[in-house]
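Working notes, structure below.
Missing here is one protein chain; the remaining ones are kept as they sit in the complex.
By written order: A and B. Residues from 1 in each chain.
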Amino acid sequence: MSSSVMSERSSSLRTLRSDNPRYGEKAIFAFLFFTAAVSVAVTTAIVLALFQPLPGFFAEISIVEFFTATEWSPGYARPIYGVWPIVVGTMIVVVTALLVAIPLGLLSAIYLSEYAPNAVRKTIKPVLEILEGIPTVATGLFAFFWLRPFLEYMTPWLPWGGLFSTGVAGIAVGLIIVPLIASVADDAMRSVPRALREGAYALGASRLRVALQVVVPAAFSGIIAAFVLGASRAVGETMIVLLVAGAGSPTLNFNPFEGVQTMTAYIASRATGEIAVGSLVYDTIFAVGALLFLITLAMNMIAIRFVARFREVYE
Amino acid sequence: MANAFSNLPGRAQFAAAGAGLAVQNRFASDGSKGKVANTLFLALMLLALTVAITAIVAILAWAFVEGRTRLDGDLIFNGPSTVNRATAGYSVAILGTLQIIGGVIALIIPLGAGAALYLEQFADKTKWWNRVIELNIQNLAGVPSIVFGILGLAFFVRGPFSWGLVAAAGSATVALLVLPTVILASREAIKAVPPSILEGSLALGATRWQAVWRQVLPAAAPGMLTGVILAVSRAIGEAAPLLLVGALTFVTFAPNFFDGGYSALPVLIYNYAGRPQEEFQILAAAGVLLMLAVLIVINSFAIWLRARSERSW
Partner (left out) sequence: MNVPIGEESVPNEVFTLKDVSVYYGNNLAVQNVNLPVYENQITALIGPSGCGKSTILRSLNRMNDLIPSAKVTGEVLYHGQDVYGSDVDPVQVRKVIGMVFQKPNPFPKSIYENIAFGPKTLGMKGNMDDIVEEALVGAALWDEVKDRLKDNAFGMSGGQQQRLCIARAIAVKPDVILMDEPCSALDPVSTFKIEDLMNELKSDYTIVIVTHNMQQAARVADRTAFFTVASDDEAGSRVGVLVEHDNTDKIFSSPANQKTLDYVTGRFG
């Protein structure tokens, strides 16, 4: 065998220069880079789509009116283009959603991270995620056809008005962001080093105290990030608010018991309505869309900063 | 007074005892008050979980109770109709969803796998443009779905592609929407492959691409596939972006991918739900059940796949 090995070697002998230019692999590398760059193209396209009609739009509509007027009536005979009414609609939904999701999500997260035995944790986490995975049109229908009548039945003394309720929409949105908040907060708490917990246990602290006085404060930035991400998701929700919060009225309305239109619902209803492409009213889709995009972008970047700060400390 | 600090001189004893008590009070543990608080809190947490899980059950129960009378063959095989309310169905929308999902899969597999492989195995992580790409993908994952609808409207329906209000536009829009999560999931799958596999391949004289294509990618494939399946599962339920690219029109005939009107399952459900007649409301709930059934099958498959690929390295 040694002679065959030797002769094979002497023929290939030992040149260390490349024996083929591998153009195929260079092409593959270019393809891979291209696929990664697609994401950049998508962002560019989104930004273009949203912002390109804006100079034309704000040439006709005063930007001051857009940001300060308190009536939103683009299709009307004497239209006013003040964006606050639909921003308020979004805000009602988000605030209600957080009021529901923060307690439910944080408590679930503390349980999963500090109390649950491993087997329980492994079952509950995926189950919670079902709540997030149910298509929002289904959750919206449930909220409209069952949740709202049920809540009204249970609390007839509250000032329910009409068919739509922004507050109930907020509750439904809150329910679907519980898994998100729970899982990000849970990750944050689980990243807190065991040594911190063990030190407290060694001093005789109960599990409750360790959870609330050691782990939660230590995971604080991560938990805040969870809330911000949840809020961002709530801002962007469309189907539930379309079905449950309805179209509202053109003027400011802070009443959660009535239907108030959100930014997302406005975009959806305007784009599926009968309006002329390129008209001023049509362009409100992009103006509101751009505002929505900027708000969620800001929230996501804040959340990322919080996560980064958290990681700095513990990793 | 015999205590833990007896061996210390007088004043030091006081100080030490005081310090000890202060620390103990900080973490004052189970007296009866402590026990009650612990139990109460545990009950509160379990209540929170119960509320969340009850919500899931309530949604499923509502859909079932409301829609069970329409769980028949017509649901799947009949098309939409405003006239024959009792026998109208979702056939057209099912076809539309199938076409949309077909396009989504065709796009997200090469684009998602390619981007993930590039970022994990080929990109020079010190170069700024690669960090921009990473940050960009993270941000895209948080953009509201309706904004993707606007993107689809401006680029696929009109603009550079100008396909019109067709299924292809819906498909491309939804594909871009779920692409960031596919990339993120694929990256995790690739990261989970032990680096010793790559090292061993390279040490044999394989090129980087050969090592990745023949060893790393096959090892990461189950995880990446799971990511794709979960993305498809999300894509099936997405209605908001499709509203903006033409799926809301009440179509009664089978769609053509590049030509003519189309619909999708969640959008038709929304359409039916908006009509006043009770038959349509029942139909909407039945549609929800249909959609949920499909999703359960797909997700169970993904879970099975994930469990099967959990190998010990």
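By definition in this document, contacts are C-beta pairs under 8 Å (C-beta built on N, C-alpha and C of every residue); 3 or more make two chains touch, one makes a residue touch a chain.
All figures in this text were calculated on a predicted structure; none of them were measured in a lab.
Only one residue from B:I105, B:A206, B:A254 or B:L305 touches the chain missing from this view: B:A206. In the full complex, chain A touches the hidden chain at residues 1-2, 5-6, 8-9, 12, 14-19. Looking at chain B, the residues touching the absent chain are 124-126, 194, 196-197, 199-207, 210, 214-215, 219, 311-313.
Keep in mind that, in the parts below, only the chains that are shown with their structure count from here on.
Those residues of chain A that touch chain B in the shared complex are 22, 25, 28-29, 31-40, 42-43, 45-46, 48-50, 52, 103-105, 107-108, 110-111, 115, 124, 126-128, 130-131, 133-139, 141-142, 144-147, 175, 178-179, 200, 203-209, 213, 229, 232-233, 235-239, 242-243, 264, 267-268, 271-272, 277, 285-286, 289, 292-293, 296-297, 299-301, 304. Against chain A, in their complex, chain B makes its touches with residues 23-24, 26-27, 29-30, 34, 37-38, 41-42, 44-49, 51-53, 55-56, 58-59, 62-63, 66, 110-115, 117-119, 122-123, 132-133, 136-140, 142-151, 153-155, 158-159, 176, 179-180, 183, 207, 209, 233-234, 236-240, 243-244, 248, 266, 269-270, 273, 281, 284-285, 288, 291-292, 295, 299, 303.
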